[in-house]
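All protein chains but one are shown in place.
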């Protein structure tokens, strides 16, 4: 095991300082406790809890998961017991994990977000709040909040009014121009951005001739989306100056470093935990190895360094195709 | 080898009827001739030629390709000799392949598209024209035509005015709402839609601390994007009723059938040719096997059949996350 | 001539009483193993023996493992623990998709990390006299340990085993050698009864209890069969897994709220439904047929 103490691996998310930049992502690591038998949770920067909503939700019917090349589709549908039950039964337990706990809030109206955020943020066990605005908004005909800069701003503003705790807005990659959404979230008061949630996708069972997921469509995660997520981080980092929790297909230290060099202050690990629950710890070790080799003592000195030299991505000549 | 003659495998793209639904995609199969030593091109529905522009283009600097999990990024930058040289030196050669040849037109202004389309469509060797509107539009600050319904309409309308040959508009997945773009393209006169081009992405070299592609960003293709492309086809098929050439990560007959059941009349094979140039022929054989097994004689009877039962995707209950 | 318990209700009570034991979460761990042996028991069916002495001690019938694929790029594969004796556990699996193929590419001497043992397992304590085990396809991998446990307790164990064709009836002889009565079925009639295994089950004398593992349509038929006859049935379900350890809620099945296996969850405001979603990987994979609402 590498000697961590010689390095400054801390990552700042608003007023919250994580000892390590590695975050286990919402919906992928339970409350952390589920993984305690297999890993040393004290070597994790933070766990983001599964998103909670105002009212209890059974979630979608199964299948909720389909494995795809280098990734998976999921359509859990935000199964959760609702904020009341959650505060009463769950939150205290969650706080027993030896790493920071970040709450995640989802909703179907601006009000929902404000209500749940206020209640959750009032709890001392919760170090920061992530706003999962990248799930479908039934009130707006299937459009998610994070697909519209104005809706994004309204949710963030409403949540901001309820708490001083660090607020993270979680953005969707399913947009034409993520930089605009990012600017909108920051202007409305987000302290940090999680970039990005899953990419919309689907799979069809050719023998049953119907969609494989109970919910028809789902969110694609895992290594397959890494290049997409990385570009999103790169573009957001040029648009705003708040910390970014880079995520989407990170499985190794090398993956994590790509995100850090692109502008992420911290990195999230979701799907890779299903391949190996030790993934976040392996990533931490690998980052330290890289820093040793590259003679860098503070992780933050690496953030965004692949970014320099290009003032604006649109000014770069040439094009795809 | 399977007996093809017992089946109706034809696919219609406007007035063009392909004997087989399998199309080798633009930029991935040269003019077809490059692959002639390895495969029987007469068993291919059509080849879409590499996109041609008004003026010669050297394309981007290298590296132009980065391999990623279950896919690849490319940023060729539309290297091509320009339409004059192309008409003089190349088109006649292309027509020697024993399958239909579809031209592909790219441009940087509405005028470009109209000009190149008119000149190319005038040639008898070209069976149909694909409008590659999903590459960056330098005139609009890096936005591609296919990211805006109005720009899409203008390009298609201008091209439509120049020819009666079947016109295919090639859409981008990098949009918030692809159905709107699709409707716009069809309203402007597209006979068919190619769904979808590559997904924007990037990769960083952590040792050199700079983007891996000469062009910084690139387009992600291959199996990694299949679930994304499949959903795009599914959504477009509900929005419009013109034929769709489904594409994005198709490598096997099973993949192709997912797209057909989602609503594609024909299927495109790009990146999979780099894994095996015989991929399109293997897909054709596999489709016939499936049709035999499922007792379906006309391929078009399968098109969109995973689609039935849902009037509108937004009405489906539940959600991702 | 039905042969199930003279008093199914009292049998059911005994069986329920033992639930807390069966449901106690096993102390699972991340177990590094080494592959001891590998054989292709039929075309595209692999049997991997691994060295895992500590795991053997903790495995109970019906437990499963998450096999972590080398490279860590694809989700682990949920596999029943087929055998567990001495220093060796084994996994029996079909080469279905990409992940099982990667697993199948491992060779003797390679390392393989398992997260195991997982799940609740079959409750063999109350079901001792006459048990029908119904296995479909790869479901066979999860029922050898239960069969052995039941036989050790002196029960009559009939294995109703169905597959597509004769060559897919892998390991049938192994079960016979252990002392099971074999009742085989194939879809194409190439061996045993020509039809699905649940038809065969219905044609034979009923048992006191049914254990089943196999594809969902088979489990549904077993469930209907058992409930019609009021026979307690334990079904080991298969769902697509994410984490396998309770962290993602990807693998749920609707069960009655009153089930001892129901996770605590507030009543839904909307419909006051008495159904909740339980995780197959933690609350299951074995559920009581009468408690499922699928």
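As written, the chains take the letters A, B and C, and residue 1 is the first residue of each chain.
Rule of thumb we're sticking to: a contact is a pair of C-beta atoms (placed from the backbone, for glycine too) under 8 Å apart; a residue touches a chain by one contact, two chains touch by 3 or more.
Only a predicted model underlies this, so the values are computations on that prediction, with no experimental measurement involved.
Checked against the hidden chain, the listed residues B:44, B:223 or B:287 yield one contact partner: B:223. Note that of B:50, B:157 or B:200, the residue touching the chain absent from this view is B:50. The residue from B:10, B:79 or B:254 that touches the chain not shown here is B:79.
In the full complex, subunit B makes contact with the omitted chain through residues 27-30, 34-35, 37-39, 50, 55-56, 58-59, 62-67, 69-70, 72, 74, 76, 79, 81-82, 84-85, 89, 223, 251-252, 271-279, 282.
Operating definition for what follows: only the chains that are shown with their structure count from here on.
With steps allowed only between chains in touch, the distance from subunit A over to subunit B comes to 1. Centroid distances from subunit C, each centroid being the mean of CA atoms, peak for B.
Rounded to whole angstrom, the centroid-to-centroid distance between subunit A and subunit B, based on C-alpha atoms, equals 32 Å.
Subunit B and subunit C have Cα centroids lying 45 Å from one another. Chain geometry summary: the mean Cα position of subunit A and that of subunit C are 35 Å apart.
Among all residues of subunit C, those that touch two or more other chains are 73. The multi-chain contact residues of subunit A, meaning those touching 2 or more other chains, are 27, 59, 69-70, 74, 76, 223.
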